[in-house]
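Here's the structure we're looking at; comments come further down.
Of the protein chains in this complex, all but one are displayed in their positions.
Chains: A and B, in written order; residue numbering restarts at 1 for each.
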Amino acid sequence: MSHPFFVCHGPISVDKILELLDIKVDIASKFEITDIKDLSNAEQNSLTFLHSNRYKEIAKSTKASYCLTTNLLKDFLPKTCKPIIVENVLMATSIITSKIYPNSIEDTFDVKVKKIEEVNLKNNVKYGKNVLVGENVDIGSDCLIGHNTIIEKNVKIGNNCKIGSNTVIRNSFIKDNVSILDNCVIGKKGFGFFPKNSKNLRYPHIGIVIINENCEIGCGATIDRGSMSNTEIGKNTFLDNQVHIAHNVKIGENTIIAGQVGIAGSSIIGKNVRIGGQAGISGHLKIGDNVDIAGGSGVIKDIPNNTKVMGYPAKNIREFLRENK
Amino acid sequence: MSHPFFVCHGPISVDKILELLDIKVDIASKFEITDIKDLSNAEQNSLTFLHSNRYKEIAKSTKASYCLTTNLLKDFLPKTCKPIIVENVLMATSIITSKIYPNSIEDTFDVKVKKIEEVNLKNNVKYGKNVLVGENVDIGSDCLIGHNTIIEKNVKIGNNCKIGSNTVIRNSFIKDNVSILDNCVIGKKGFGFFPKNSKNLRYPHIGIVIINENCEIGCGATIDRGSMSNTEIGKNTFLDNQVHIAHNVKIGENTIIAGQVGIAGSSIIGKNVRIGGQAGISGHLKIGDNVDIAGGSGVIKDIPNNTKVMGYPAKNIREFLRENK
Partner (left out) sequence: MSHPFFVCHGPISVDKILELLDIKVDIASKFEITDIKDLSNAEQNSLTFLHSNRYKEIAKSTKASYCLTTNLLKDFLPKTCKPIIVENVLMATSIITSKIYPNSIEDTFDVKVKKIEEVNLKNNVKYGKNVLVGENVDIGSDCLIGHNTIIEKNVKIGNNCKIGSNTVIRNSFIKDNVSILDNCVIGKKGFGFFPKNSKNLRYPHIGIVIINENCEIGCGATIDRGSMSNTEIGKNTFLDNQVHIAHNVKIGENTIIAGQVGIAGSSIIGKNVRIGGQAGISGHLKIGDNVDIAGGSGVIKDIPNNTKVMGYPAKNIREFLRENK
């Protein structure tokens, strides 16, 4: 499947990739790479990347034809996927992604937006004053869009959605019956870059934000789009005010997230999870289904299904309360 | 007193209430309920609700004629108040409130706002560009209202108030000499609902936000209106940036709340309280007068007057510092 929003500037030859990464080889390969994707979404003729043994199981079944990886990790790849050995996998991935998707690195405001009155809407939309709409925007029927809200380019909104005032949305799929309240920013690039003195190198973000049916997103929330995969919020999940969801996070269905919670990049949250106010979840974690995280907790490791945790670092709630009488 | 903002669609007969709650009785009652209110504000002929023995003292003196409650709690009610026994008091209250106040469930943007230039203001107000004003809005003299700010329906602002830019206010009483800075959202419905797989059931919010004289509300603050009672901030209380105040919270006079603090629903904070940055206070707590809560603390139980606390869970500050040298 081609990318829904960012234009793929592929194909690109393996030769060219090696040249961009400053890798010298004896025999040139004219093989044409069509796209770059993560391990599970990559198709034949795609390039993918493997940077941690955390992903070794997924690596085994990737369909990609080539993979940016290290000497230590290359043996997890199937025979159909040829390794390209690099020193820093994420930086190499960033360099190639920036080449294939040159528009995914920096978010500047959408200069092509028009006043909504000047846009030819297919459906019945009720809108406030000073609403702006960019290119490649599709709004379903019976939607409400509040004052001063900016729907920048690459947004698909389902039916019966309610968007508040002063909100900015870009690069996102909003499914049916979703409410997004005031002052939110949805779909901006994530906080991803390679630190470099003098000038940090920004990471491209070709993922999007997907908010599934019946969700509610509170005021002042920020939900960043993914870098190589999407940021996704499951059906009927409710977020309170001032919540921050970083890039690549996936949240399951029927989850409840109270005010000022922050979820760092690439963490996966199960379904029927309850997260109390101001709790924080570190990056790259897996939180199971039916988990309760007490308000104010700091979660720094995976949490299995059906567990209640509290504290910093978060531990079993009974243990925490016994130790902190 | 009738509701200042939401239109009461009462009276409603006791019969009808029982029918809505799916309760079968032998003898029908044509008694007409005029309104639904919390225990202390309910008047004769009103319906109220009692869902926890935490409120048993207030229950004893309620003036309501009927009360939604459980078999275990019904004996706390005075003889003048007849119990209606239900399984889930809050859900029953929600169902009846939604019937009496059908417009208090979801906040959609105010479609009836006008540009402030087109509104007939009684008083001297200095305003910025692109200011919008809804119906049932009253602004006192010598007020300032910043650019892009939206005063939606049901707002009463006193004299000499300063409202910043990009701020949204609805369903609120702002008293004299109050400053509300930029990018705030004041008076939206709280984060209250009954979790239900497939589609959560939102709780009605018929409370308002009251901000008393001489308060200051920092940038990016969110103050939600109450569900059955009001959210109220006492005189001369100052909130720093990015503070979140949930529904039904009451804060006393002369209190100081530093940046990024969050106060969960229905907690009561005393006067002359100091709350350090990023501290969190759980819901349904009572924090006394002259309390100091150190920055970053997580408060999970009531705190008596004149106490200094720190830590998570917050405890006496001397004890905390001794244990954490």
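The rule is short, and it goes like this: a residue touches a chain if its C-beta (ideal position, glycine included) is under 8 Å from a C-beta of that chain, and two chains touch if they have at least 3 such contacts.
What you see is a predicted model; the values in this text were computed from it and never measured.
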(request) Give the residue, chosen from B:158, B:190 or B:218, that touches the chain omitted from the document. (result) B:218
(message) Touching the hidden chain in the complete assembly: which of B:104, B:229 or B:260 does that?
(response) B:260
(message) One chain is left out of this view; which of A:14, A:100, A:132 or A:268 touches it in the full complex?
(response) A:132
(request) State which residues belonging to chain B touch the missing partner chain. (result) 126, 128-130, 144-148, 162, 164-166, 177, 179, 181-183, 214, 216, 218-220, 235-236, 238, 240-242, 253-254, 256, 258-260, 272, 276-278, 295-296, 311-312, 324
(message) Need a quick check: the contact residues on chain A for the chain that isn't drawn.
(response) 106-111, 113, 115, 130, 132, 148, 150, 166, 168, 183, 185, 188, 191, 193, 195-200, 220, 222, 224, 242, 244, 246, 260, 262, 264, 278, 280, 282, 298, 300, 312-313
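Everything below uses one rule, namely that only the chains that are shown with their structure count from here on.
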(message) For chain A versus chain B, what separation do you get between their C-alpha means, in angstrom?
(response) 34
